[in-house]
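Below is a structure I'd like to ask you about.
Missing here: one protein chain of the complex. Every other protein chain is in place.
Our next item is chain A:
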Amino acid sequence: MAFQILLNVFLAFLWMFLQVSFSAQTFIIGYLLGLLVMFCMRRFFTHRFYIHRVWAITYLFFLFLIELIKANIDVLKLVLSPKLTMRPGIFAMETELKSDWEVTLLSNLITLTPGTLVIDVSDDNKTLYIHAIDISEVSEAIDSIKNSFEKAIMEVSRG
């Protein structure tokens, strides 16, 4: 991905030198033209075309914003309800993510979303121990995390 971005910047500079005009506008036009050229040549790259990954990161960001707002509404309901009817507890969740930064990102996202807070990560990075403010269905909570965040992070890190 870094190589492709670097190549794109290089193509934009090439465009600026061809135009003999060194302004931000020329750079942007050159960048877009370079993007087009690279899109046509994408089968020569060993990795995916990098726009896919940029799109995946944007998707993850908006997914996260929506979940953050939902989480706050859930906590708001619990705080304002007249009786404390919640059933807190800690459950374990297996994760398929491998590298350190993926696990870190996943636990940060879990911590900021609906009624869950990561308390501990096992030493082999395979299990997350999560404190939930209201466990009614553990398997349901695990499924929803897996289907939304874990999938989105995998989409970002796919080669």
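As a working rule, a residue touches a chain if its C-beta (ideal position, glycine included) is under 8 Å from a C-beta of that chain, and two chains touch if they have at least 3 such contacts; residues count from 1.
Quick note on the criterion: contacts and distances are computed from a predicted model.
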Query raised in the report: From the names "Energy-coupling factor transporter transmembrane protein EcfT", "Electron transfer flavoprotein subunit beta", "Na+/H+ antiporter subunit G" or "Dissimilatory-type sulfite reductase subunit alpha", which one matches the UniProt record for the unseen chain?
Result: "Na+/H+ antiporter subunit G"
Query raised in the report: Which residues does chain A use to touch the chain missing from this display?
Result: 68-69, 71-72, 75-76, 78-80, 84, 86-92, 107-108, 111-112, 115, 117-120, 122, 129, 131, 133, 135, 138
